[in-house]
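A single protein chain has been omitted from the complex, and every remaining protein chain is retained in its original position.
We call the chains A and B, going by the order they appear; numbering starts again at 1 in every chain.
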Amino acid sequence: MIVEPRRTLVDVIRDDCGLTGTHIGCEHGVCGACTILLDGEPMRSCLMFAVQAHGRSLRTVEGLQQGERLHPMQEAFIRHHGLQCGFCTPGFLMLAVGVLEKRPDLSNEELLDILASNLCRCTGYENIIKAVRAAAASMKAQA
Amino acid sequence: MSVERLEDLPLVTGHGCFVGDVSFQHQLHMRIVRSPLAHGRLKTIEVAAACALPGVSAVWTANDIADLPPIDFREGPNAKLAPFRQPVLAKDYVRYVGEPIAAVFATDPYVAEDASELVSVDIDELHVVVDAFAPPTQFVGALMTEPTICRQGYGNVTAAFKNAAAVVELDLSIGRHSGVPLETRGAIGRYDAARDVLELHGAAKVPHKNRESLARMLGRSTAGIHLYESNVGGGFGVRGEIYPEDILVLVAAIRLGRPVKWLEDRREHMIAANHSRQQRHRIRAAVDGQGHLLAIDDEFFHDQGAYIRTHGTRVADTACGILPGPYRLPHFQANGHFRLTNKTPAATYRSPGRYETNFVREQVMDAIARKLGLSRVEVRRRNLISPEEMPYERPLVALGDEVVLDSGDYEGLLDKALARCDWAKLEADVLRRRSAGEYVGLGLAMYVEKSGLGPTDGVRINVDTDGVIEVITGGASVGQGFETVIAQVCAEMLGVNYRKVRVVHGRTDRIEHGIGAHATRATVMTANATVVAADKVRAKALNVAAQLLQEDASKLTISNGKVVRADGVGAYISLGDIAHHLQPTSSTRGDRNPGLAAEGWFTTAHMTYPYGVQIALVKIDPGTGAIHIEKMLIAFDVGRAINPALVRGQLVGGFAQGLGGALFEEFQYDDRGQPLSVTLADYLIPTANEVPEVDILLAEDAPSKCNPLGIKGAGEGGVAAVGAVIASAVDDALGGKGLISRIPITPQTIKAIIDNVET
Partner (left out) sequence: MLLAELGPQDGRILAGGQSLVPTMAFRLARPTHLIDINGIAELAALTVTGDVVNIGACVRHAAFDGDTVPGVTGALLRKVVQNIAHYPIRTRGTFCGSVANADPASEWCCVMAALDGVVILRSQRGTRRISAADFCQGVMTTALAEDELVVAAELPMLPEGTLTGFKEFSRRKGDFAIAMALVTHRLESGAIVEPRVAIGGAETHPRRLREVEAVLSGETPNESVFSAAAETAALAIDPMEDVNSTAAYRRRLVQALLQRALDTAA
């Protein structure tokens, strides 16, 4: 893929790769809706130029499910009513999956602090926290 | 029942379809050039350089759309307010930073933004008004910046004050803030020349009403314009109104012959999408010696911003009508000065007119308690309207509807709430901790909400030959779980699994009329219409089944999508098969109309009034002035909860927004009208760290008498009284002296109060 250097990673993911699951909420790195995994680490794709991703491994929300099987995090969000409008959801999913894959034993406090990285305007966070906690347990059990 | 949502699967797998995800071949991208100044005479706009940029198709200014009228009011023409409507593109004057001046159309969004910077504008600066309290000045010609005063009242306020045992007087302000959904606005205009249909994609909230308005504005028949809702990333009242950009993409689609896509960025959203909430109330209340309200006289100043948009004066009118809340009030007078300032125009935001007046009224109640040495609980108890007095008519109008408090046990809910949080123990704890030097306080707020705005809604239900049911509604989804609730209601009536029900919404081409989703009405109205239609479908199914099974219809029921005998004996027939028998060519159809389908309408004379109690325990850090919420309770009556998990989600989500308005969020301006809160770094939306755990007490004690399902709706019940209860709690923590006169409350304000008291 050849892109203009000034195009951001999130724009290229959405418009050139056609993967519109990653959303743009602010374009200034505050809301976290654009969070993807870059080499396994959650990062804000609006804060990177697409050309910088050359040779790196990217994971977006579309890659969470395996065939028909949902990722435990996705299942947990559904089960615990962790989303309303769904706009912030992909960002939260990738943030949570990325962090828990690296650090499966996060304390509740650490988890809250990490979830405070992203903004949600609908849920008041309560069910997002519940969902992520439940998914953390599932992910550990499945590991 | 709290079933899982039908909406969720595409949303968690990244397959949702928000307007930014929609694209059409050959589309152009629109970028708006916006006024950099808050008030000025627009002299010249140079577009040549922008037009010359490769990739730019056109650059429009007001002259290019001279035939378009200004954006009208949703409720219809209003001669008095008409001169204050917003033009689609500024002509002669600019009145707020962010006002659209020109529109650039280009093949690529980056190029469109490049081109927009090449448009140069010459504006002669004029005097800027940023304070709605300041005396009105000139708007244009002989028109002044106070288009009207919203007045409501009854009784004899003057006499009542004369006879009062005590009077309290407060000057209270609510800061400017708004919904700020996580998805910014967007719209795509597309003209299907083959069918002569103009399409607007990215519609939200009130597609049918907007279709009517747009048709009128553009001189088309409603049959020639259709709106399509995508997934909407949060509405809150702000998203879905008709904005200049919506008009532009439609007109451009026709005139440029290509689909036109527009997405705003966050900074644009903060300065161009509807603001809300900013009011200043100078309120007096008269009471007798026992603390019974005799009269309230409220003079308030509503900061409307630069223009009157689609809601007209609705927010200020509602404020007047709903201010008394759950209390008996023999005499009342409200004068709402509806004032224009050089700021982004304002309109409705979740619980409009109530968030503001709940804060004001509950501060008044606290002040009365203070003045008469009564407890804050007792003063409210003495004034609450009782269930025996209901339906309680107030000679007031809110949301265009007469206020009739239909049902409610206000005192009962108060007692439940007090018991739930063990108020007596909390009070004792607070006293003990205070004597140990802590700044802690309890807050209490009672309120009445409004929902189920009618007058009427209709749905169509059709069962196909596979037994899959489609409910076609004129509703809208802004993320609240509309589809799931309607599916649940339909499924229960038709004896099927709710996952077999597909709910259509936000499509004007699928159903002729619709009420959309606003004023917490979707569940109330559409669900009840669904019941009516489902009832007819059920009756038709049983009628056919009775014939085919050779049974009496009264002995039959539907279970798991099959019509069976109620006693479980004998043959059965699936709904899908019944639909098959009702096909046009079926020999068994008889005289019946084809299709296992029906239409159903629900009409309601009045809105319904859910109500609530909020209690908060806060602690203040005397070193920094920071406010920490230790306990939070929302007790809310919803009449009947179809899906309690969704109701809870609405209340907690609303609470978080209310918290934002109480402590964090504000659209600030400098004295030249330059907006200072244009990013999510300056406009502070609460994060998971700031939102405390919230205890929710859902009460279903007083089902609505206005609809058979008894539903009252919960969309606005969480946010409504948060400003009120937090202010009450912080005030209590600072000694209960009425020192909080403004929300949002900042640590800096708190710190100054604490230090002044100490020094």
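We adopt the following convention: a contact is a pair of C-beta atoms (placed from the backbone, for glycine too) under 8 Å apart; a residue touches a chain by one contact, two chains touch by 3 or more.
Bear in mind the structure is a predicted one, so any value in this text is a computation, not a measurement.
Q: Among A:95, A:122 or A:136, choose the residue that contacts the chain missing from this document, as touch is defined above.
A: Only one listed residue reaches the unshown chain, and that is A:95.
Q: Going by the contact rule already stated, which one of B:317, B:690, B:716 or B:731 would touch the omitted chain in the full complex?
A: From the options B:317, B:690, B:716 or B:731, the contact with the absent chain belongs to B:690.
Q: In the complete complex, which positions of chain B touch the hidden chain?
A: Counting over the whole complex, chain B touches the hidden chain at residues 113, 117, 265, 267, 623-626, 664, 668, 670, 676, 679, 681, 684, 686-687, 689-690, 746-748, 751-752, 755.
Q: Spell out the interface residues on chain A facing the chain that's missing from view.
A: Residues in contact with the chain left out: 5, 8, 27-29, 32, 35, 41-44, 46-49, 52, 95, 99, 113-114, 116-117.
Convention: only the chains that are shown with their structure count from here on.
Q: Show which residues of chain A lie in contact with chain B when the two form their complex.
A: Touch residues, chain A against chain B: 4, 6-7, 14, 19-28, 30-31, 33, 60-62, 64-65, 70, 74, 77-79, 81, 83-90, 93, 112-113, 115-129.
Q: Write out the stretch or stretches of chain B touching chain A in their complex.
A: Listed in rising order, the residues of chain B that touch chain A are 2, 4-5, 7-9, 11-18, 20-21, 110, 179-184, 231-236, 265-266, 478-481, 645-646, 649, 652-657, 679-681, 685, 687-691, 693-694, 718.
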